[in-house]
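Have a look at the structure below, then the notes.
Here the complex is missing one protein chain, while the rest keep their positions.
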Amino acid sequence: MAPSERARDLLGVSRLTNSALSSWLHGLPGVDQVGCEERAASLATRSIKTTSKAWAIDTAISMIDLTTLEGADTPGRVRGLATKALVPDPSDPSTPRPAAICVYGDMVAVAKETLGSADIKVAAVATAFPSGRASLPVKLADTKDAVAAGADEIDMVIDRGAFLAGDYLTVFRQIADVKAVCGDARLKVILETGELVTYDNVRRASWLSMLAGGDFIKTSTGKVSPAATLPVTLVMLEAVRDWRDTTGDMVGVKPAGGIRTSKDAIRFLVTVNEVAGEEWLDNHWFRFGASSLLNDLLLQRQRLRTGAYSGADYIADDSPSLY
Amino acid sequence: MSARVDVRKTYKLYIGGKFPRSESGRSYEVYAAPTGAAARRGSSSRPPTFLANAAQGSRKDARDAVVAARKAQPGWAAATAYNRGQVLYRVAEVMESRRAQLVQDVRNSEGVGAAQAEATVSAAIDRWVWYAGWSDKFTQVLGGLNPVAGPFFDISAPEATGVVAVLAPQASSLLGLVSVVAPVIVSGNTAVVLTSEERPLPAITLAECLATSDVPGGVVNIITGRTAEVTPWLASHRDVNAIDLTGAAGADGVDWGGLELAAADNLKRVRRPGGTGTEAVEPDFTATPDLSRLTAFLETKTVWHPKGR
Partner (left out) sequence: MSPFEYAPAPESRAVVDIASSYGLFIGGEFVEATGGTPFKTVNPATEEVLAEVSEATDDDVDTAVRAARTAYTRVWSRMSGADRGKYLFRIARILQERAREFAVLETLDNGKPIKEARDVDLPLAAAHFFYHAGWADKLDHASLGPDPRPLGVVGQVIPWNFPLLMLSWKIAPALACGNTVVLKPAETTPLTALLFADVCRQADLPPGVVNIVTGAGATGQAIVDHPGIDKLAFTGSTAVGKMIARSIAGTRKKATLELGGKAANIIFDDAPIDQAVEGIVNGIFFNQGHVCCAGSRILVQENIAEELDHRLKRRLATLRVGDPMDKNTDVGAINSRKQLERIEEMVAVGEAEGAERWDSGCDLPTNGFWFRPTVFSGVSQTHRIAQEEIFGPVVSVLTFRTPAEAVAKANNTPYGLSAGIWTEKGSRILWMADQLRAGVVWANTFNKFDPSSPFGGYKESGYGREGGRHGLEAYVTTGGRG
């Protein structure tokens, strides 16, 4: 079912208008900030030990979209990142690989070439990332370019200006149109929650993105602070959980930006487990958009394996970024 | 020319804004207090002067009064504080206009001279005005924002306890009465008042002042009668939220401890009589009051709400 057809069906309207979308989105239950943050804080107090910790570290590694999104990215830098994805820890071949590497569209080919037939996806940011301030044809061309270069996944940004102006229909159409040119690539929709500010907005943007056909909802570009906080991710996990209750369909969640330590990553996994449920504890449905996180997870992994605390000198990396 | 035969008044109860006789049909004789030298001697060779037959309220009258008080309470408490203040101030105006009768009642009841009775009535009216002014002030004085350690708006404010049974002082029949009734009702409570047993007439005149001012029926209910007979029913009544035992002092056959014991059955708030130990002493009502008679019949409600975007 095409997104707009399903949207009309869900909203119970014959024509999808901005006012129909507004009523629907504003009819979602509110989010109380204090209660939401309390819940997130309480999930963060879970104490994960021994075998559970080992499992969580490996799972977290397997969920990483290893990311470089700099103006200074070069083919060499991207090749290094892809190589790191292939062999995260040369000292331990049993180390799992991250789910994907995430680059700008013009670097997709370089990444694909380095990764070869390995089961590591290439994700490309598109649609005038990170601001999204471009016309729809430009955004579509950006997307098509990345897909043509072999991107397995497209990370688009929503038009936050349109969203905050109440023009939900434009946001919906852009997502649906981008989805239409993605082909087989899975579409991650970046809400840029740091610009949406309120949890009510995050909830509405999540539902709008799912309604428009997004395969994933993603917190942030990594260029705006705050990025992926635990409570924002909690609200988005509630959204995908409730979306499945409503439609039967699963949508993935990707917190991106600001998650740097194993401890943080494990808190997110606990939240996934207890809020959305264990079906989401899989890199098909949950990702971390991160770069330095991988190295901290590797440090902890070495600590569990050797029993001794490890250091940056024992983490092989082109551009070691640990702290 | 023969003296005119005067028209004497029938003294009734005041319940729910009406003046019924006691359902029991009973009344009792009220005599003037001895005056001057007789009062100083503590005895009198002359027989006491008959003043009136007062209705002798029964447990069923008390029950009816509680029903009337309960019915009136939510509306009275929901009235704006400004409105309650104005209504009570109006009572003082009416008292002032009936000053002559109040003075006569006090003279008759308390056996005091004209000058002292005048002073007592003035003090009673002034006391009423003092309490009336508290209606829109006690909430601010006693309540406020609580600086809790968290992102919460947290506020505490006092509100009325509900239905309060009041044993009015036995000796101070007007000033004492006003001093115990006004602080109960100003905050939104309603009252069932048992008057001084031997000195009920000022209370009946006060009832007439209440009835002819703007006080809604049932806010103050006044029962005359035998204190020892009626109070146990009020003390044990489960729809009474609080009881003021001030008038246990000097009341014939009244054991305030026993009343407090009965009041424990539904955890009534109890204002004990003055005095120390088991002895009950009527306070000096001419002294400037503090807020304790107000706060005794208030409940503090604390409301929390998160502060978020």
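Quick notes on this one:
Letters A and B name the chains as they come in the text, with residue numbers starting at 1 for each one.
Simple rule for what comes next: contacts are C-beta pairs under 8 Å (C-beta built on N, C-alpha and C of every residue); 3 or more make two chains touch, one makes a residue touch a chain.
What you see is a predicted model, and the numbers here were worked out from it, not measured in a lab.
In the complete complex, the hidden chain is touched by one of B:Lys18, B:Lys60 or B:Lys301, namely B:Lys301. Mapped onto chain A, contacts with the missing chain fall at residues 29-32, 34-36, 38-39, 45-53, 55-56, 59, 238, 269-270, 273-274, 278, 281.
Residues 141-142, 144, 146-150, 152, 154, 156, 161, 179, 241, 255-258, 260-261, 263-267, 269, 272, 276-278, 283-293, 295, 299-306 of chain B touch the missing chain (whole complex, contact as defined above).
As a convention for this text, only the chains that are shown with their structure count from here on.
Chain contact summary for the complex, chain A toward chain B: residues 32-35, 197-199. Chain B meets chain A in the complex at residues 150-152, 306-309.
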